[in-house]
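Removed: one protein chain of the complex. Kept in place: all other protein chains.
First chain written, first letter: the chains are A, B, C, D and E, and each begins at residue 1.
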Amino acid sequence: MKISGRNKLEATVKDITKGAVMAKVVMDYKGTELVAAITVDSVEDLKLAVGDKVTALIKATEMMIIK
Amino acid sequence: MKISGRNKLEATVKDITKGAVMAKVVMDYKGTELVAAITVDSVEDLKLAVGDKVTALIKATEMMIIK
Amino acid sequence: MKISGRNKLEATVKDITKGAVMAKVVMDYKGTELVAAITVDSVEDLKLAVGDKVTALIKATEMMIIK
Amino acid sequence: MKISGRNKLEATVKDITKGAVMAKVVMDYKGTELVAAITVDSVEDLKLAVGDKVTALIKATEMMIIK
Amino acid sequence: MKISGRNKLEATVKDITKGAVMAKVVMDYKGTELVAAITVDSVEDLKLAVGDKVTALIKATEMMIIK
Partner (left out) sequence: MKISGRNKLEATVKDITKGAVMAKVVMDYKGTELVAAITVDSVEDLKLAVGDKVTALIKATEMMIIK
């Protein structure tokens, strides 16, 4: 199975904060902090927990560049 | 100056491909390839070139998680 | 393997148009036409072809509602 | 009136969950569950309620493909 | 008909550039330039032309803030 999304970063879950609808998942990727805002449903569906090895996925059209 | 976007990855531009409207910018981030699809106007406005040190910016709501 | 993206539509590829950077992939989902704009790199990486059975993936934060 | 967004799915609202800022709207589209995360303001502005006939709108650049 | 997207800017089309898949639409909004990257199909479906009065639509989750 392959996904069209071009950016895949293998990260480790460091912290999860749940609201009523959205959840914040903080990850570590080679010393850089990544933050994803996904639905609480997704956190539960994936049984996400601190320490999990995951892949952060970002579509190429969603990435900006600062110079 | 600070930006609300939570994910900032310091990367190096490796390759740029320009179409009529969109451009593909391939970057290296700690050994992982990043790909951003931005407008050609942005490439020219930022004078992006291979070898440039840049920051890839991703909003937390644009990041998915695979487990 | 599970993906946090909440919306997954099993569709069939009907048409692919490639530009220099972006490609348009037209799909059929139960009689409704779906259109995805992804990179040409992704089309090639997934070896997408007309007739392929695929899954269209959309993050919940990317879906609007009209009433 | 026409909207540039290419993907329009006629769905029925099945469930609404409101948080402080974001709301989750679960819809049924031809037997498939759709989930949109929109602002609570939007839910109130559209007077969204279970049973409403709505259209889920997705921009082509926001759709990924899995194969 | 109402759309959940919170940001609606009434603008005037100033320029359109078409590629094979994507088109760039430059608009004027009260003296500020807006740029949308939409599919060529959308430009044709809406019969977009210079001088058109349009509304630029942006979902709240797609807007970042710089301070």
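In this section, a residue touches a chain if its C-beta (ideal position, glycine included) is under 8 Å from a C-beta of that chain, and two chains touch if they have at least 3 such contacts.
Given the structure is predicted, the values throughout are model-derived calculations rather than measurements.
All shown chains touched by the missing chain in the whole complex, by label: A, B, D, E. Listed for chain D, the residues touching the missing chain in the whole complex are 1-5, 19-22, 39, 41, 59, 61.
Residues touching the missing chain, restricted to chain B, are 1-6, 36-39, 41-43, 45-46, 57, 59-61 (touch as defined at the top).
The set of chain E residues touching the chain not shown comprises 3, 5-9, 24-25, 27, 30, 32, 34-38, 42, 46-48, 52-67.
In this text, only the chains that are shown with their structure count from here on.
For this pair, chain B with chain E, the centres built from the Cα atoms lie 22 Å apart. Shown for chain A are the residues in touch with two or more other chains, namely 1-6, 36-39, 41-42, 46, 57, 59-61.
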